[in-house]
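Complex shown without one protein chain; remaining protein chains in place.
Per-chain numbering from 1; labels A and B assigned in written order.
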């Protein structure tokens, strides 16, 4: 039984997601559908690409991911299938698949075979007419070569990468979760390599932190803590409180780390 | 394996929907449940009827739809089953099934057989005690005649229909989706019949539009566009932007179309 995981910016207040599921089950009544997330900000390709990157490795081999954040729907961007070592991804070719692990990518298909589409194909809802329908056929074991020609590459977007400048590691907040935790683009490896086991100071807004906590509990005394989150990104948190609101920091806020002299 | 699709105004912040699913699986552990939408505005029968109309044709034959927008719960409105050519609908008889395709309706049953209810039946949550339970039994193949007597008709509500007045086609916004797209009650057929292949002008608020776009991409230059949406209604949109907020238009806003003199 194949899993189809949906990641969209469709929200849950309309019928978009429900109708996609109707279409999937009409084609493959044995599919198992998982809502990965539908609350991506409207048209925010970066956010979707980031959440996908952090999520897909937790799924079973063979899962088909359908990623529909598609501001260019009805335009010239291509619908594509990307096959990796373990998974299949169906999405518009707009960068939303940029953060898959590069070496795992085995093939990219430009979806052109309209046999697999829901007809007539609308100009405004390819999530239903193309992506859901194609994913359902894929989940039945249809070979990806049947959907269209292989292509060499896909669109890429870039996450803001941390960089070193004047002996400081500069990063930024790239995501704020529902608890108000501030997730940075600095991951564990980059951090450890930079500090070289020396003392350090993390500076963000008015906040200064000089150690990495190993659990939220350490923030009990009321000061913000720095911690590696469950996806290995450096995160700034306030115990049982909303760090984003309390510290007045948000996506895009700058953070830097400096090695301590002492 | 039968699909049960749920459409309610219960939201997702309480346990209502989760408990309905618990009840369904207790009766039919093989059911496949789809959330069509749970964010209908509280008690808004029109909105539920509209979303149902736009959604149900996308589902597999045999799907059982459970529609619970039920301001009259515990009162005298009847619980009913409507059987159409391909589907079954379970709902309170308050108009929420008004927009099913009329000629497809084969039978209407007044649900009276309490054997199929969860006991004791509360006075405030028939979604759990009657509608979920009845749907689960239906999805097991129970014959609809067993649930109660056939009745001749059900309650009807009406959508505001577009009309022609002084050579203008008058309509209104009947739905605003999460992207802020303004969906009107003017569908493709009504529009085409009115304009008779002549030039036309669409007037809504301060906005004037004189063509139908074929994709959102055409709105790139920043002006509002008119487009037929994926369910064939005339829609006013702003490229990558919220038309409702930007144009200060909402449900109930009037729109009209006039044939151009030139």
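Everything below uses one rule, namely that a residue touches a chain if its C-beta (ideal position, glycine included) is under 8 Å from a C-beta of that chain, and two chains touch if they have at least 3 such contacts.
None of the values given here were measured: they were computed from a predicted structure.
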| item | value |
| --- | --- |
| Among B:10, B:147 or B:231, the residue in touch with the chain that has been omitted | B:10 |
| Candidates B:71, B:149 or B:163 - the one touching the absent chain | B:71 |
| Selected residue (touches chain absent from view) among B:123, B:156 or B:220 | B:123 |
| For chain B, residues in touch with the removed chain | 10-19, 21-23, 25-26, 29-30, 42-43, 71-76, 122-125, 128-129 |
| Those residues of chain A which, in the complete complex, touch the missing chain | 1, 3, 5, 7, 12, 32, 34-39, 51, 54-55, 58-60, 63, 177-179, 214-217, 227, 229-230, 235, 239-240, 242 |
